[in-house]
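Below you will find the structure I want to go over with you.
Only a single protein chain was left out; the remaining protein chains are all shown in position.
The block that comes next holds chain A.
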Amino acid sequence: MDNKEVVIKQIIVVTDGESNVGGNPVDAAKEAYRKNIIVNTIGIVDQKQEDEKPLTEIIDIAEAGGGIYEYTYIDDLYQTMQSVTYKTVNRTIQEAVNKQLKEMIGQNLDDMTPASRSKILNYIDTYSDEIAIQCCILMDTSSSMANKILSARYSILDLIDSFKNRKGKVSTAVIAYPGEAREGYRLVLNFDEDLKELERRLYEVKTKGTTPTAPAIHYAMEIIEDYNNINHPEEILKLEDAIG
């Protein structure tokens, strides 16, 4: 079995507010999903203001992007980014397996008794640590993030540090939005760049301006596709691998 061929592509949108310029992020997420890129969202909520209106937009973006959403306090962000990634990987493999089961035997995992699906789930569990991931983090750096940027920075570094221990390869890119001047986004780190650069560059990111979520998602799609065109031809997960 060749795990290197299969790559799970995901975008994680981290934000503490609603998008307010540059088009509809839900449409952007839909487009990404059509291109096999999963869009997950993490909404940062304030610990002190409990009656704050929930960030409903993140639910819509995740739904359109075939991903999951999660609310978190800024201090727990690093943990949430991890769990979102693990859940995405498990879910993606499970969906691929389901699709093929349906084709082969007209059933999916949920149609089987817990005892008979157990073996496949075990496999998915092991496999999920080996599969390659391409992960693009979209970090909201609008002015409201000013007092949270330290934790956000730490969370990104911690996530990447944690990826090092996976068996499967992880390529990470980081985009901050908005960017400098009038740009909608700023590329902090591209997929093939040296991770050592990241820490220094993260410190250069300033918080200011609006929240142009849609342009940032579009740009993430662009760099994911660019990277794939050069490096990885597409390949679909085979069920024979799963039960073989």
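Quick notes on this one:
Criterion: contacts are C-beta pairs under 8 Å (C-beta built on N, C-alpha and C of every residue); 3 or more make two chains touch, one makes a residue touch a chain; residues count from 1.
Everything below uses one rule, namely that contacts and distances are computed from a predicted model.
Note on the omitted subunit: UniProt lists it as "Serine/threonine protein kinase", one of the names in "Nitrogenase", "Glutamate synthase", "FAD-dependent oxidoreductase" or "Serine/threonine protein kinase".
Here the missing chain is touched by one residue of A:V21, A:V45, A:L121 or A:I223, and it is A:L121.
In the complete complex, the residue from A:N24, A:Q94 or A:N190 that touches the missing chain is A:Q94.
Remark: the residues of chain A touching the chain excluded from display are 68, 70, 75-76, 79, 82-83, 86-87, 90, 94, 109-110, 113-115, 117-118, 121-122, 124-125, 128-129, 158, 161-162, 164-167.
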